[in-house]
Every structure is written in C-alpha cells, then in structure tokens.
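Structure provided below as structure tokens; questions to follow.
One chain of protein is taken out of this complex; the other chains stay put.
Each chain carries a letter (A and B) given by its place in the written order, and its residues are counted from 1.
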Amino acid sequence: MLKLTILALSALLFMGCSMTKEVKPWEKGNLAKPIMQFEGLHPLVAKFDAHVYFSKEAARGGNGVAGGGCGCN
Amino acid sequence: MFKKTLSALLFSSLTLMALETGETIPKDIQTQLNMEEDKVYVLNFFASWCKACKKELALVNKVHNEKITNIIGINVDKKKEEGEAFVQELELQFPVIYDEEKALVETFSPIGFPAVYYVKNNKVLHTIFGAVDNIDEQIASDIKEIK
Partner (left out) sequence: MQLKKYNNLNSISKVAAIAIIASQALYAENYVAVEYLQYDENNNRVSVSAPTLSASYDIGTNYTIKGDIVLDAVSGATPTWQPDTTSGASQRDNSGDYEYKNQDFDEQRTAASLMLTTRFDNRDELNTGIDISRETDYYGNTVSAEYLHYTDASHNRSINIGASYSFNEILSYDYDTASGASTRETSSSINVQAGISQVLTDSSVIKAEAFAISDDGYLTNPHALVVKNYNTANQVLTNENRPEERMAYGATLKYITLLNDDISYKANYRFYTDDWGMNAHTLDNDVYYQLTKKVTLGAGLRYYTQTEADFYNGSKDYFTNEEFASSDERLSDFDALTYRASVDFKQNDKLSYNLGAQFYSQSTGLDATMFTTGIKYKF
C-alpha cells in the first residue's frame, strides 16, 4: 500500500514536469484569489468539521500534521 | 552536490530571458518607460491581487513623496480598470504604467513579486524580488550607495 502511494506520488511528480506550463510570478492573480485556496474560505469551520468527523468516523489524517485529537464520544 | 542541483533547479528557468543586473533595457521598452538621462529610477512591478505589493506600495509612495528618487510603478493586472482602482485606493502619487499587454513585465521577467529594479541610463543596476521589510529604508540606503 505504502509502496503504491510512493509510486503514485513520484509518477505525479514526473507528470507534473511534463504536463504543466510554467506559471510566472505575474500570472498568479487567479491563484491568489480567496476562492482558490485549498484551506477554503472558513478554516475555523473546517477545523470544527474535522473535529466532528474525528469523533463520528474511524478514518483520520490527511489534513496536515497539526491539530490534536479529542475524547469526544 | 545537493546545493548545486538545487541552485540549478532554482535558476534554470529564470536565466533564459530575464533582464539581469548590468544589462540594458531593449529600445522599444526604453521608449515606453521614457526615462531621463543620468537619473536613477526605481521601477516597481505590482498587481492588485498581490498582498505583499500592497504592504510595500504605501512605503514606496513615501519614498516618492520624500523625493528620494524617481519611481515608476508598473501594474500588471489583467484588466487596466482593476489596476486603476487599486492605484486610486492606495492614493499612489508616482506615475504608473498599465502593462496590460505584459510587454514590460515579460521583458524584465522578474522571478518574484513585488519586483523592484534600479535603473540608470536604461541599464539595470540592482534588483529586489519578493517582499522586504521596510522597503522605504532599503531604497533610501540603496540610492545613497548608487549615488
């Protein structure tokens, strides 16, 4: 499983090299828009969502390494 | 070895076309900028969507008002109106060129934003890429050195 993930990640890395067109610093207006951020418009709500999912579902991880668990039962 | 590879990666794409220190600005761009002889100019590339630019521009405006050097702002917003609204909002006093066609910015090809170029007699003397704390003090001390 881990091997597969590493393989997929490295494949993406090399695909990234060939598929993409270099975006210059002055062409990043779209990427700078608030609606174009991975963390979304409401990071505090997202953090609370993660807390709810952590206490109601078994799967965890994938939202960065920061943030603690809870004893929410 | 690692350092070498890293710097190769880092600079591989920017050395191709960028206008480097010591190089002369191409004739057609010189016409657009229309700078006086023997005077030092600071060219400041910015965009309305660039948060760091916004922080710096207030200080660059101060440099202009204190007549420390000549400033030319170059706005690279997609739409000129967006750039104009931004200039108005920040109450910038120095002349601003709206580079809608991207001719200027593509010629200089800065590796970071905001980008500052010190120019004299159409020759690039020095560059600053990315946000700098206290850019006003930085420009003032750089100008002193150049003069």
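Couple of notes before you dig in:
Rule of thumb we're sticking to: contacts are C-beta pairs under 8 Å (C-beta built on N, C-alpha and C of every residue); 3 or more make two chains touch, one makes a residue touch a chain.
Quantities reported herein were computed from a predicted structural model and do not represent experimental measurements.
With respect to the full assembly, the chain omitted from this view is in touch with A, B.
Where chain B meets the missing chain, the touching residues are 9-14, 20-22, 49-53, 111-114, 118, 125-133, 145-146. Although one chain is not drawn, its touching partners on chain A can still be listed: residues 1-2, 5-6, 8-9, 12-13, 16, 19-25, 27-38, 40-42, 44-45, 47-49, 52-53, 55-62, 64-73.
Throughout what follows, only the chains that are shown with their structure count from here on.
Here chain A touches chain B in the complex through residues 22, 24-26, 28-29, 32-33, going by the rule given at the top. Residues 13, 45, 47, 49-51, 76-78, 102, 105-106, 109-113, 115 of chain B are the ones that touch chain A when the two sit in their complex.
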